[in-house]
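Shown here: the complex without one of its protein chains, the others still in place.
Per-chain residue numbering starts at 1, and chain names A and B are given in the order in which the chains are listed.
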Amino acid sequence: MDYFNIATNEGIATMTLSRGKVNAFNEDMVEQIHSNLEKLENDEKVKAVILTGRGKFFSFGFDIPEFLSYSKDSFIGYLTKFANLYTYLFIYPKPTVVALNGHAIAGGAMLSLACDHRIMVGGKAKISLNEITFGASVFAGCVEMLKLATGFNNAQKILYSGAMFTAEEARQLGFIDQVSSDTQLLDDAGKIALGLAGKDQTAFKSIKGLLRNPISEKMMERERASVLEFADIWYTESTWSNLQGIKIHT
Amino acid sequence: MDYFNIATNEGIATMTLSRGKVNAFNEDMVEQIHSNLEKLENDEKVKAVILTGRGKFFSFGFDIPEFLSYSKDSFIGYLTKFANLYTYLFIYPKPTVVALNGHAIAGGAMLSLACDHRIMVGGKAKISLNEITFGASVFAGCVEMLKLATGFNNAQKILYSGAMFTAEEARQLGFIDQVSSDTQLLDDAGKIALGLAGKDQTAFKSIKGLLRNPISEKMMERERASVLEFADIWYTESTWSNLQGIKIHT
Partner (left out) sequence: MDYFNIATNEGIATMTLSRGKVNAFNEDMVEQIHSNLEKLENDEKVKAVILTGRGKFFSFGFDIPEFLSYSKDSFIGYLTKFANLYTYLFIYPKPTVVALNGHAIAGGAMLSLACDHRIMVGGKAKISLNEITFGASVFAGCVEMLKLATGFNNAQKILYSGAMFTAEEARQLGFIDQVSSDTQLLDDAGKIALGLAGKDQTAFKSIKGLLRNPISEKMMERERASVLEFADIWYTESTWSNLQGIKIHT
């Protein structure tokens, strides 16, 4: 497993993304995150999960250079896996905390939105759904999660602008829940995770389902059409040309 | 009628819960509140309804010791009546104001969420959906009402923590609308009720329906499954053990 490591302490499993310098998602990584989250779900000793990243990025989002070699059908296959991953995480029966150690861009921000609590380092790190700036769309499920977190007006502002937000700006928008610092991030995330892990697990799972199942059902209804539309736009000439200009430091 | 009294003044009917020291709900009380609200609905002289309580509690919620003697089927019957009560109140065609004279816990907070306006005394009184702290779940309809009032992030915070909130904290979360004082509470509630009672009743009823019917339909779709899940969790060994430790001063 090259793409992340998992350490468990006091019932809290911390999954740290570590792929290259920016933790960009490729298909293998998405599959492995999904299957390892399933293992943690089924591991009775694990009471809560923290997601974080190594280095200056939580995640850059999709590994665009790698996907440029994909056929459209293969890319749709990948997109479906990615959407399934965040939908699964959104209704994960155990508490989830994302500790944004650095930039959370595009797909990186989407994955964050699925967690129960988002905590982010202050300073230079940015969070953004910047797809519109390179001519890409987003996904139906991601938009629903964003609207939940920020309300409709702020969701529009975030998606229409594609702007990069600091932790403090993101907190004011509802995009994240809490601002921390480099040195405190994992401690702060651990406190939240331990607090949630200490609740009755059956009650937590039931209440989380009541909060989230009606929304996940709405997300899934529209996801297939949205993935196809995303792919259609991805392969338009102008967007394709933008994508070819994007470099990733690996 | 032992469980509350009703006084009508200038077209405003004030229903004051008064059962023991903490106004805990039992099955009789829920039935009587429901049938008396129906009478007030059909009484042309009544233009608006205020709900309040006697003593230091608006309501403790369910009378847990009494329900421990119920069979599961009987308890499901009660839960269904309780959910029907708040759903009915949520779309009540006349204006409703809840004047929280003291603590509003669990079922007490749920009933409050159904009203058009929530006003609460400052000071020591607390409002809480604390079910998770003793291993119980909540209801689908209650979660929808809470999400409406507070937004998703705050609804999660309230339900995952089970914390007790002062009136001022609750107002900042959107859990209540207005903070008052012991001496001003009923006057303040009366002003709101009179203001709403002075509107064209047909227009009010229509507008309230436009605001609330789409939500009440969503509430009802999921309520049966949620009541059954609530009962399943109630009768698990660990939750049952917690419930046996709960005393009520009557």
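Definition applied: contacts are C-beta pairs under 8 Å (C-beta built on N, C-alpha and C of every residue); 3 or more make two chains touch, one makes a residue touch a chain.
Everything numeric here is computed off the predicted structure, so don't read it as measured data.
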(request) Could you tell which one of B:A7, B:I207 or B:A225 touches the chain left off the display? (result) B:I207
(request) Quick one: say which of A:L79, A:V97 or A:A136 touches the chain that got left out. (result) A:A136
(message) On chain B, where is the contact patch with the chain that was removed from view?
(response) 95, 116, 148-149, 151, 174, 177, 195-196, 199-200, 202-204, 206-208, 210-211, 214
(request) Touching the hidden chain in the full complex, which residues of chain A are there? Just list them. (result) 131-140, 143-144, 147, 151-153, 155-156, 159-162, 218, 222, 226, 229-230, 233, 236, 238-239
